[in-house]
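What you see is the complex with one protein chain gone and the rest in place.
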Amino acid sequence: MNLDIRTEEKEDYNLLHVSGEVDAYTASQLRESLLPLTEKEGASVIVDLSNVDYIDSTGLGIFIGALKSSNHYNGTLRLVGLNARVKRLFSITGLDEVMDIEEEEEAQ
Amino acid sequence: MSVQSNVEVHSEWGIVSARQAGRNLAKELGFGGVDQARFTTAISELARNIYLYAEQGEIIIETVENSRITGVQRGLKITARDRGPGIKSIREVMEDGYTTSGGLGAGLPGVKRLMDEFDIDSVTGEGTEITAIKWLR
Partner (left out) sequence: MADSYSFMQEQYTKILKTYLEEKNEIGLYQAQQFSKKVLENQISPEEVVSLHIEALEHFFPDLPQGARDSFDFLIEIMMGYGMAYREHQILRDKQKELESEINVAASMQQTFLPDEIPEMDTLDVGVISVPASKMSGDYYHFVKDDNDCIGVAIADIIGKGVPAALCMSMIKYAMDSLPEQRLQPGALLENLNRVVEQNVASNMFITMMYGSYDSRVHHFYYSGAGHEPGFYYNKAEDSFEELYAKGLVLGLNRDTQFREYHKKVEPGDFIVLLSDGVTECRTDDGFIEREEITRLIRQYSDLSAQEIVDNVFYQLEKLQGFRLRDDFSLIILRRKV
């Protein structure tokens, strides 16, 4: 499975577009792109997951690592565009209560 | 009496000269076709490492003898010496699969297998010396 990651630098935050599947094989790729963004004082990062169909536990671990790093540097990390399956994973693991998460907008 | 040949390596021409010197000696000593090719390939790989990583160094090829009960065994010894950056972890470069980044590069373990004896010394910042012997069968 492939994972595509594109980073967009906005004025006061970084936007990470992720598409594909985040699993044991692609997780390291996500970590390499995401973690450094959170390692700056007060950095603000938004991850767009609207093109991600599936995240497994290794993938979830990357977001947890990024959250810890972001908290350490007093930054913010926000995940947007989660589909139902991905949202369920964040909800079951209780991460929806410690992370800033926004579901996919309903189709108009 | 030992015959010796020294070749400076600082370009691909140097690699070819070292190969040539090695092949001539191997032929003279009576190495077979395959062993000639193996010996030359070992020289080639060592010279190429000098050219790529140390930029400058030398290859010395000489005949060696070893007295045994069965008689005198003759062989050829390669010494590859450079004043390059040296090798940080010899154990790592001697590990199989470490340098197999495409091409013919079976790396130093590959060279070791082409030869009968192999020895390496390296000091970071000072350089590397590799010696290897192939005995006449």
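In this document, chain identifiers A and B correspond to the written order of the chains, with residue numbering beginning at 1 in each.
In the analysis below, a contact is a pair of C-beta atoms (placed from the backbone, for glycine too) under 8 Å apart; a residue touches a chain by one contact, two chains touch by 3 or more.
On a predicted model such as this, the values are computed, not experimentally measured, just so you know.
*Asks:* Have a look at A:G20, A:P36 or A:G65 and name the one touching the chain we're not showing.
*Replies:* Looking across A:G20, A:P36 or A:G65, the contact with the absent chain belongs to A:G65.
*Asks:* Just to verify: which one of B:I87, B:L114 or B:A132 makes contact with the chain not shown?
*Replies:* Of the candidates B:I87, B:L114 or B:A132, B:L114 is in touch with the missing chain.
*Asks:* One chain is left out of this view; which of A:S50, A:T76 or A:T93 touches it in the full complex?
*Replies:* Answer from the full complex: A:T93 touches the omitted chain.
*Asks:* In the full complex, which bits of chain A touch the chain not displayed? Write them out.
*Replies:* The list for chain A reads 24, 31, 56-58, 60-62, 64-65, 68-69, 85, 92-95, 97-98.
*Asks:* Can you name the residues of chain B that touch the chain not displayed here?
*Replies:* Against the missing chain, chain B presents residues 32-34, 37-38, 40-41, 96-97, 100, 103-104, 106, 109-110, 113-114, 137.
Note that only the chains that are shown with their structure count from here on.
*Asks:* Provide the C-alpha centroid distance between chain A and chain B, rounded to the nearest whole angstrom.
*Replies:* Centre separation, chain A to chain B: 52 Å.
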